[in-house]
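Dropping the structure in here first, questions after.
We show some of the complex, not the whole, and keep each chain where it was.
Here the chain labels run A and B in written order, and each chain numbers its own residues starting at 1.
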Amino acid sequence: MKYIIAVIKPHRLEHVREALASLGIEGMTVSEVKGHGRQKGHTEVYRGAEYVVNFLPKVKIEIATTEDMLDKALEAIQEAAKTGQIGDGKIFVLPIEKTIRVRTGETDRDAL
Amino acid sequence: MMSMKKLKIFAGALAASGLLMAGPALAEEAKLDTGNTAWMLTSTALVLMMTIPGLALFYGGMVRKKNVLATMAQSFAITALMTVLWMIAGYSIAFSDGGSLNSFWGGLSNAFLVDMTKDKINGSIPDSVFMTFQMTFAIITPALITGAFAERMKFSSMLVFMGLWMLIVYAPITHWVWGGGFLGDAGVLDFAGGTVVHINAGVAGLVSAYVLGKRIGFGQENMAPHNLVLSIIGASLLWVGWFGFNAGSAVAADTSAGMAMAVTQIATAAAALSWMIVEWMLRGKPSVLGLISGAVAGLVAITPASGFVDPTGALILGLIAGAVCFWGATGLKHMLGYDDSLDAFGVHGVGGIVGALLTGVFARKAIGGTPGLIEGNAAQVWVQFEGIIATIVYCAIATFIILKVIDMIMGLRVSKEQEIEGLDFTLHGETVHD
């Protein structure tokens, strides 16, 4: 199984969720994060003091998925998250060794 | 020259003639005006609201999140402490007859308010109301100073400092201007406290900022205001409450109070727009913090002038104050390089000085009885200048000494670790959980 970590622009989250849902992928965990990359932060000025806000708001989506769904999922995320502008984000795929559903104790494929 | 002083002297005369002590004599009953009393009761509530929650929020929104409770606690604790100290000695020092030393202070003859019988009338209102109204001024003035040393002072030392400062600096200067002292006699115009409250607090703030030194990370770390929503609420309540501050300083619900309210509103609005426009032009965006800072600058600047200028004078005064305080909180601060965290000096000090001087310029005989520069009385500007200088010099020296003595005895600053972890938890054991 694979662990997809996708960092995207916040307002694309709903699109991505829908795109994944249409593939039958419902399970995901989302968190608010701050990102830094090519797209730099911005400067806020408070009474003449400049504060560079180096990090921009992003949303991180984590999805455990089976190998067979992986490519479709990646494609769906990429398409739904894309605005074509800098800062659209990244997708990382990591290996999972084990998955457990807390409620039932089922593991791996059955746990999703 | 000032309504407050007038009132005081009048009451003093009555007291001297024994009338006030004579119990519920008919003569006194006749003096109390319920309308004036109603307005002064209200004004007292309004000025209290300026400090808590007004100033507590205004400052609380501007610090980093880890210090928000500690910052608000300063205003709250000061409210409690000054109340008790004002009752014990402050009111006596400021508003009693100091005998041979009356030019400088009022003495301790009215300590614990022993002279304040229930039916004692002061002008046309109960002395209890006048005492409490003035108490709210003795609360907000120290509270204003806390903006200068926010995010780094020990709570214990802060309390000691504020207690001493109120008794040694605030109460005597109040006496000088409103209590029968030498500045009032010299003809300094200060309707509601431009000198007594704002220059005083601003200068004390500046001295504190120097003595305490900069916050760790100042100029490098992100010290952006954590939640300007709080500051907007605070500035709004300051604005609303300031009607009690300025129109209340007429100590009556009369035409003087009415005009004071009108010019306060106009100058404040003008200063908010003026700061906004200057910032918009120079920095490209009209910030919310600028808008509310401009309003506060206008409130500060109109304070000494509010019983003396007309609407058009207030408009111009406000426009000037907004622009000058913009410079005070941005240019001047960076030039001088101190860390006046929340611009106690940049807004209250600078705004107070601008207001005190412009009072001498725009005062109109038809409004407050005294003409200013625009009506040909250039001397008034000079008198105003004297008042400013006397206040700055005494306040700066006394504040410096008080701080240094406290520093020697118990220290002023929290430890480096406490400052990094934040004062909410390290000083008060609490945090905001959301």
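Structure notes:
In this text, a residue touches a chain if its C-beta (ideal position, glycine included) is under 8 Å from a C-beta of that chain, and two chains touch if they have at least 3 such contacts.
Everything numeric in this text was worked out from a predicted model, so none of it was measured.
The formula for the complete complex in this structure file, using the labels of the chains on display, is A x3, B x3.
As a convention for this text, only the chains that are shown with their structure count from here on.
Averaged C-alpha coordinates put the centre of chain A at 52 Å from the centre of chain B. Listed in rising order, the residues of chain B touching chain A in the complex are 222-225, 283, 285, 287, 289-290, 293, 329-331, 333-334, 343, 346.
Remark: chain A residues 44-49, 51-53 touch chain B in the complex.
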